[in-house]
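Dropping the structure in here first, questions after.
What you see is the complex with one protein chain gone and the rest in place.
Entry: chain A
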């Protein structure tokens, strides 16, 4: 290899830069002399030469069809690769251009020059130009992210400015301070931000000669590639799949790193001049670089043979400190048919094309939730033969061998633990409810778990070091339940750990191990039992003292989640496949003590395309779900088999506070208590609550009976709104009455609960009376409707009908009054019963 290493004299001695076209067919170099060279990939022929008017070129960026070249005279010129000729001058700066960067679609080019402002020019219409003016000193480098919506600007004041270009008006979203070194604009050392191909992180050379990764979601520093260079880094490039990193230093060093472990794979010592630009070939094991002596090196077999497999694997995740590997899903099972989740071998051209069309949006949920197995613990490997896997043109695997595996697979709902959030930074909530919250901090070798209570008088907060790395927790008034995943390295099995808050003997906390190979997918703690659903499809029920009470196989598998309240256990699993290719979620409500099934394999009513966000029992013990569309539903009549139905309590999208359209917020459901919906407000597109812990907010229920404009209404609209309000009130009161009477009928209710039912019944009738009054006010012709309303009265004593008659008399609706009296009389003698109405 050393024998072949001969620089190709591309340009006159001096700084030289290069760029591969995205299809990998051509390699363009620019240098100090007045010519550009276009090399054909895989051919040793003399390159094509584009003679140009400018010299002293300082930057080049390319698409398949054209290149953009910046020069020291301040011009940025577009050349066509089809005709190898100049097309137009895109922009002219008054000072030398230092860097250009093209967005992935080739639509925009960002230009850094010694001027203070960065210009972003449309490549097709040079009159469309954006100026980014927030930096105080000249800019050395610019770099578009993978989606082309964010631009990283490395300024000579040592700050990286992050601009969002997704709107017409560019916006500064973050100043990343203290990452890069302050450099002169013409220094050989480099401060260019290199976006990792997965788009979740970027990396830049630091003053300590490391290559530091920074997460894009929270701008926190992640892993670093350190110890490879003894001088400043002069160039760096991620391999196209992000699995490898090549860096070069001013000290004439050149290193290859493995992204996953940040290990130095190879360090080349045959570099003669400082490398100023590196670029990987998009598909082959070829890497090219240019130096400050006008030479171009095309290194074939750049990655040594034993590591070359890294180039053939699919897109790798960026090196984050806490990859959401142990997401709330517990990694029980990956989604089967999500072909765009990169696991297995690189995807086909069609997929990539689709991705290019759709593109990861700047702050899209999908990108934030990027789940990837990066520690090779075995989840991704298992997935390979079921996950989508299309052939690669150059990976040396025949396409048809894998074609059968690419068949359609149903999409299952992932398991989740209610009330927990994924890692963000090194923290996550394991449990968030009305008793308190449990959160854990990743300390690399162990976790530290903190349990805090809302009621500080009743319970004392506690904190412990957690060597097991618990990934699920459940908290209630009596105790805390934790579970951890089995670990392949230490032969550790999955553990359930219960810690009661108060005991009258010495500590009674206990641990129990699950059988080997079984892990907890979700669990729940109630006042009388502990429920865990496992990856083997079992539902395991323990007493609060660790006595296994029951084990049974769940009917619908794999399990999604579970919840419990006193002796009632609700388990949710993936059932048969629905029309849209996702499985239908089925739930079972079981009374563990009496061993009765309340509901068996009934449907969790979710609309197509929505997911379950949380599931919990209300403070009165009725199951509630909250979906990703923001609707809160409660299960009615669930104690009688076959009678259960989901009733919406609140549609958060239609709440008055969102009516103005100015607020962009979603809600993280926490609980239903005191006839209110308690939640955490999430702003700015967040999906999960973060630290510091936001305050709980409560909202009244509002059944989506009808929508009416809120605020600023005309007088007649006000009456209508009032009417709608009453109607909603009636439906809500009837629902609450039904829930309460169900509770009283089928449990050993307390006297307070029994006393509540007549009160709620009166509420229903009150709402009806008000509706009746409104109808009477409207006029004589609404008498029929008024009579119907009167006949809906629940009250059996006749008092309410008497009141209704009085209302009719007050508005002088005599006929109506007579009819109501008749109705009351017939009811008293029992002529009319429920069925007749």
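Here, a residue touches a chain if its C-beta (ideal position, glycine included) is under 8 Å from a C-beta of that chain, and two chains touch if they have at least 3 such contacts; residues count from 1.
Everything that follows uses one rule, which is that contacts and distances are computed from a predicted model.
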Original post:
According to its UniProt record, what is the protein name of the omitted chain, chosen from "Elongin-A", "Anaphase-promoting complex subunit 8-like", "DNA replication complex GINS protein PSF2" or "Phosphatidate cytidylyltransferase"?
Top reply: "DNA replication complex GINS protein PSF2"
Original post:
Among A:65, A:125 or A:455, which one is in touch with the chain left out?
Top reply: A:455
Original post:
Any idea which of A:516, A:695, A:752 or A:829 touches the chain not displayed?
Top reply: A:695
Subject >> Full-complex contact with the absent chain, from A:673, A:792 or A:809 >> reply: A:673
Subject >> Full-complex contact with the absent chain, from A:179, A:434, A:481 or A:757 >> reply: A:434
Subject >> Contact footprint on chain A, counting only the chain that is left out >> reply: 434, 453-458, 673-674, 695-698
